[in-house]
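With one protein chain withheld, the remaining protein chains of the complex are depicted in position.
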Amino acid sequence: MRDTALAESAVTCWVLTGIAIGFLGLFLALPLLAVFSEALRRGVDAYLAAFDDPDTQSAIGLTLLIAAIAVPLNLVFGVCAAWSIAKFWFPGKSLLVSLIDLPFSVSPVVSGLVYVLLFGAKGLLGPTLSDWDFKIIFAVPGIVLATIFVTFPFIARELIPLMQEQGTAEEEAAMTLGASGWRTFLTVTLPNVRWALLYGVLLCNARAMGEFGAVSVVSGHIRGLTNTMPLQVEILYNEYNFVAAFAVASLLAGLALVTLVGKSILEWRYGHGLSAVRRR
Amino acid sequence: MSIPFSRRFVLTAAAALGLPIAARGQTPAAVTLTNVSYDPTRELYRALDADFARTWQAATGQKVTVRTSHGGSGKQARSVIDGLEADIVTLALAGDIDAIARESKRLPADWQKRLPNNSAPYTSTIVFVVRKGNPKGVKDWLDLAKPGVSIITPNPKTSGGARWNYLAAWAYEIDRTKGDEAAAQKFVEAIYRNVPVLDSGARGSTTTFAQRGVGDLLIAWENEALLTLQEFGADKFEIVVPPFSILAEPPVSLVDAVADKRGTRKVAEAYLNYLYSPAAQKIIAKNFYRPFKPEQADPTDLARFPKIRLVTIDQAFGGWTKAQATHFADDGQFDRLYKPGGTATR
Partner (left out) sequence: MSVAVQSWSPSWPPAIPKPGALPGFGITFGFTLTYLSLIVLIPLAVLVWRASGLGLDGIWRVATTPRVLAALETSFVISAAAALVNALFGMIVAWVLTRYSFPGRQPIDAAVDLPFALPTAVAGIALAALYAPNGWIGALFEPWGIKIAFTPLGIFIALVFIGLPFVVRTVQPVLQDLDREIEEASATLGATRRQTFFRVVLPALLPALLTGIALAFARAVGEYGSVIFIAGNMPFKSEIAPLLIVARLEEYDYAGASAIATVMLVISFAALLAINLLQAVSRRRMGDA
């Protein structure tokens, strides 16, 4: 900050910092504060009582189950996609990569709708499924599918650039030394990308637990059966049970915070591995 | 179908299912029913479901759990059409159950004739909620069309309650002008010009009005208005009952195809009959709905329902199918209020 040709003046520096903190405070801290202050409006007892409701407990259970299915599937997909895209050349690669991005630009309402069009009673496969008595929509499989769709690109997006940047030299060396493909992946590739992988999983998990729009379309909203936490927030809110609604919301916000803290710890301890992700 | 009294109900139920099983000395397997309902009935069905489960278990020994799903009436109907397995539907208006019958064929087209009172064990009507002291001095529907009165009502395209609100206003002006359709259109247009927020459901509108402090007046279900006073405080709001309104009949029905497939027809039918029983009628009145059989409810509860001249949808609009097609279909009367250059858009 000494040289004005190399760095901004102290005034500019303070003004910019002030703008940044003000902007983040307005758009991040205040909403978060609002959630927690509403949740604790009637005190800690009322807050804790919100979690005694069996419907809320079942919503928490369902959300955990959904994430436990969706995240590992997207993890396997992310690793496979990154391996084939980053380590090999084939025509149409940029198209494939764009297609993986596609769920980012699809409205959550539409991501739910497509599964209704496909598996609903009046949908393409609906009658067949109904003959087999196999339920997808308005049951757990449908909620899992919608969640997978919404969180589809997260892990792949995290891994592909890093693995592209790292190239194939290390893997080829390992192969030359006689390691099997699987062993090469486990001992060479995986350690190189583990922190990016973990961060991708954290974000994917947070989004999977928090998805509202798409899940709302395919859930059916049956209490104690197909309600996830975000849906339970809406239900409680609509029952004028504002404290309980914000209590469940605060749990989700808390999850968001834990995710972020986890990420920060990763960055702090393994700053090198993660900053590699951040390099172009 | 006659209305069974509670003792008769228990006996019928026992005869239907309990006795042969009880004779074998076994507890019948527990059963679950799914009741797909609309938004404002959450508190009502929580009370009814618990009471029904008790009555049924006492009569038959069978444990029954009623699961409920709540949401906008139209959205709920669509979920059932798309395959949500509801044994019972209890929606805001007959038009939505008609749609299920028409689109999914899971229940017969004449479903509404199967239970008494057009299959409506309870009714309600449309009233106004204003801020304490009624600062805008609203007394009747005409006051809603005056400039400067900010009105909160949900979007009729996505909310069943909103359709009743809209039709009540329309019916009022038709009644006042002895059938002048053009006047009715103008009147409703003037009301919607005063609406700053169209929430997607009745509960959203109540929150906007009561919690967010937007608007001078909320058009609402009578049951929702009474609940608002209870939840948000009678010191902040008061109810204005117009002399004329619409008789809202939220109907109930068995979804035959689902109940037969799941083998729940007996208990589902018993559940629907139970809604007409004295015990249920009492709970209904307590939860701010007008019971079909007022003589079975608490007089103190009944005192909350003032006398209003009520018109039915059949009298005023020739039934739901017609009302839906004329007013709420794509490009119907309601959409025309919001044509660009239309007065409602300003």
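Order of writing sets the labels: A and B. Residues in every chain begin at 1.
The rule is short, and it goes like this: a contact is a pair of C-beta atoms (placed from the backbone, for glycine too) under 8 Å apart; a residue touches a chain by one contact, two chains touch by 3 or more.
Values in this document were obtained by computation on a predicted structure and should not be read as measured data.
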Handout entry: Per the touch definition above, residue among A:L129, A:I143 or A:A206 touching the missing chain
Key = A:A206
Exercise for the section: Please pick, from A:F51, A:F104 or A:F134, the residue that touches the omitted chain in the full complex. Expected result: A:F104
Problem - Interface with the undisplayed chain - residues on chain B - result: 72, 74-75, 78, 81, 99, 103, 155, 157-158, 195-200, 204, 208, 211-214, 328-330, 335, 338-340, 345
Completion exercise
Hidden partner sits against chain A at residues 3-8, 13, 16-17, 19-21, 23-24, 26-32, 34-35, 38, 73, 76-77, 79-81, 83-90, 93-94, 96-110, 113-115, 117-118, 122-124, 145, 148-149, 152-154, 157-158, 160-161, 164-165, 167-169, 171-172, 175, 181, 184-185, 196, 199-200, 203, 206-207, 209-213, 216, 229-230, 233-234, 237, 245-246, 249, 252-253, 255-257, 259-261, 263-264, 268, 275, 277-280
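As a convention for this text, only the chains that are shown with their structure count from here on.
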Completion exercise
Per the C-alpha centroid definition, the whole-Å distance linking chain A and chain B comes out as 38
Handout entry: Complex interface listing, chain B residues touching chain A
Key = 34, 36, 39, 42-43, 67-71, 79, 81-85, 103-104, 201, 203-204, 207, 211, 231-232
Problem - Partner chain B, residues of chain A touching it in the complex - result: 116, 119-123, 126, 130, 135, 137-138, 220-225, 235, 237-240, 242
